[in-house]
Each structure stands twice: as C-alpha cells, then as structure tokens.
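This is the structure I have questions about; it appears just below.
Only one protein chain is missing from this complex, and each of the others stays in its spot.
Moving on to chain A:
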C-alpha cells in the first residue's frame, strides 16, 4: 500500500523509501534540521512590523476576506445558524456588493448538507471537519465513516485532525497511514490536516508533523482546531510555511497553509499575508493555497473596509453578530 506514493509526481519517489517502515520514517523525521526557536520567533515578529496602508491595505483586506474559511463549530449550531452564516459568506457586506465572498463555510459534518444547500452554485465551498474533531479520539473505522458522511453530504473540503497521542508517543507510521486512509475516502475533496500545534510541545515536532502530513498526501496543513489554549501563532504558522516551501522544492508538490484560531483583527490577518508573501511568494497568495480559519475576523475586516470607504470608523452595530 505504501508503494502508492510512487503514483505521485516523480520527485516524490525519491522520498518513497522514507515511508517504507516505521523506523525509516522516524529516521527521516528526526533527521530534519532542528528549528531555531529564537530565530523563528524573531523572524515572525519582524515580518509583523510592516506598515500596510491605503490601496495596499484595501487590496490586503479584500484578499483576506476571500481567504476566510468562515467557521462555526459549536455544539449549539443549528441549521438556521449555518444558513445565516452561509448567506453572510456569500455576501459579507450587503451594503457593498463589491465585497468578495469568503472561500468556504466550515461546519461539523452533520451540517455539511445544510451548508451545501444554502451555498448552491455561489462558488463558496463547503468545508467539513471530520475524524472525531476536535480530539481525534476514535477508532480509525469511525473516523473514516465520519469522513465518508461529510463527503457524501457534499463537502468540498475535509478538515481532519491527526491523532496527537500516536504522534507524541512516536507512532509516526500510524499517523501517516491514518492520513493516507482519510485522503483515500476524501475522493476529490481536498484534505486539510490539522496538527493542533498547541499540543505538540516543540517546534521540532511541528516541523516533523508537517513533513509527515505532506508525505501522506495532505492538500493543506492547518495549525489548530481553535479549541485549545494556544492556537495559530505567527511563529508556528511561519514554520508550516517554511515546511511547505521546502517540500515543494524537494518534490514539486504544492501544499496549502491554513492558520486557524485566534486571528481576530485585520492587523493580524495582514501580518499573516505579509508572511505568506515573504516566505512563499505569489504562488500561495490566493484562496487555493492559503486560508484563514476564523469567525470574528470577518467582522473586523468588514469594519476596516467600511472605514477605508467612508473615512469614518465603523462599529459592531454595522455588521452581523454571527
């Protein structure tokens, strides 16, 4: 089964043998260069100091809106809430039809069908979390059934969580095969793999798990579920970006990046866009390859957009609550 790797682009065959056994995979992942944590954080911080104003800011705001996976992942979600969120995703600012729509609506699997129906042919995609999100604590058949359900309900994208327990106890091949198995049942749906970086303890682990997921066929690497204390930070997102950049250099395969959780302001979003531009370049500056997992970020972007348009500071009375 592992030989399936050879069906991908030719350079990836060079890495085929690293997934041949648990030992080989461990050797490869532990052979990745260690992360200079201080340097990484300093670099991420320095990329957050750019001043982006006027027309560049207007461009960045519209780009950021178009990259949002507008998310509702609450126990209290109702079909009504998903429908209203979908409406908002398609037309974020009804007072200005020039506002771009978001990239996707991200929901739990049982709400995927509702979202699909609400979004229709608008071009906004349906992303569904799966594999016993957010803990990932379920048996593989359950996770696969969860994924199949979501795909059958019309999800265009699947956000899976890795088994952090297996990863942290060193069972890398198990994590690898689980991602491959989920990827297989995804069919044409794009697979985003959530690492929950806040639970991985070290930057070295984040680098290892990025390579592991990309080798297993992830279409996107995603930082967090948004359900733990530490979510996306500039530093761990930069680390993911460096990994996808190096992965494309090594294999020719492009993988997307999605920071999620804790990105609430336009300022934050623009910092991430600067980071994408400086680390990955133009190839990643579209919602094909970069996403924000967020809910409240959209309102702040809309308020800033109104400010640029009218010259007046806007307020929460002028955007929807959810």
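Please note the rule applied: a contact is a pair of C-beta atoms (placed from the backbone, for glycine too) under 8 Å apart; a residue touches a chain by one contact, two chains touch by 3 or more; residues count from 1.
To be clear about the criterion, contacts and distances are computed from a predicted model.
Hidden from the displayed complex is a chain whose UniProt protein name, among "Aldehyde dehydrogenase family protein", "ABC transporter, permease protein", "histidine kinase" or "O-acetylhomoserine aminocarboxypropyltransferase", is "Aldehyde dehydrogenase family protein".
For the chain left out of this panel, the touching residue among A:31, A:75, A:141 or A:315 is A:315.
Residues of chain A in touch with the missing chain: 306, 311-318.
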